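Before anything else, here's the structure in question.
Removed: one protein chain of the complex. Kept in place: all other protein chains.
Here is subunit A:
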Amino acid sequence: MIRVDNITKRFGGIRAVDDCSLHVTKGSITGLIGPNGAGKSTLFNIIAGTFPPDGGSVQLDGVDVTGWPAHRLFRAGLARTFQIAHEFARMTVLENLLAVPAGQAGENLLTAWTGWARVRREEAAIRQRAEAVLGELRLEHVAHELAGNLSGGQKKLVELARTMMWQPKVVLLDEIGAGVNRTLLSEIAGEIERLNRDHGYTFFVIEHDMDLIARLCHPVIVMAEGRVLTQGSMAEIRRNEAVIEAYLGGGRTNQNGAGIGAA
């Protein structure tokens, strides 16, 4: 579904992603782990078109999409969340969801002025879906709250909710679990499994929560210092000396270092 070949991204002197190649199989829930600063989020940003790579190529479902702008990738079926919540702060939670579907008739100003009946019909369907999504993520009670006023965890849920407003082929989730309570997180994991099983969505998931990764993801890809270190099942990863080494020593930062062995 996603194929990354020799992607490199430099920020000043740092090679955030360094000649990285990997493959996310269609229909899989693939995990991406690695110490802080390994380049995981940067890789997501490149795949999703938030910024272009300095070198290498990205394919989505067999199409070379290297350098495509983010909005075009979304329309091609790639949805993503951000590690740091990117909510539309001065819009209500409901509006954050309603804004999502691409190509709404009312996004054309002339249609909004002259074809209001059509806009209303379309809106009714979008709203119905939004209300269902809000229900699933336990956000109904804040539907009319400005998204900027939500708690950190709630904002992360809005991130997730937005991806559920669209029928993507593949969803990139960047630490969706961080700041979300355990019970709800477990339900979200169930929801991800359901979307994967019933709707065939492919997921590519960055997580530091190894339990969640172990539950959801196969395979798991380990990144360190901008490169893929190894990949395999969580059990294999846990036994891998190089992985333990990357987490515990040598890494640029290792606050999460203990995670891999302890989990």
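Quick note on the criterion: contacts are C-beta pairs under 8 Å (C-beta built on N, C-alpha and C of every residue); 3 or more make two chains touch, one makes a residue touch a chain; residues count from 1.
One rule holds in what follows: contacts and distances are computed from a predicted model.
Colleague: One chain isn't displayed here; going by UniProt, is it "Transketolase", "Branched-chain amino acid transport system permease protein", "Glycerol-3-phosphate dehydrogenase" or "Sarcosine oxidase subunit delta"?
Modeller: Of the names offered in "Transketolase", "Branched-chain amino acid transport system permease protein", "Glycerol-3-phosphate dehydrogenase" or "Sarcosine oxidase subunit delta", the absent chain's UniProt record gives "Branched-chain amino acid transport system permease protein".
Colleague: Looking at A:69, A:135 or A:152, which residue reaches the missing chain?
Modeller: The single option touching the absent chain is A:69.
Colleague: With respect to the chain omitted from the figure, which of A:8, A:50, A:83 or A:186 is a touching residue?
Modeller: Counting the whole complex, the residue in contact with the absent chain is A:50.
Colleague: For the chain left off this view, which of A:119, A:157 or A:205 is in contact with it?
Modeller: That would be A:119, which touches the missing chain.
Colleague: Tell me where the left-out chain touches subunit A, residue by residue.
Modeller: Touching the missing chain: residues 48-50, 69-71, 74-75, 79-80, 82, 86-92, 95-96, 98-100, 102-109, 112-113, 116, 119-120, 123-124, 127, 144, 146, 162, 166.
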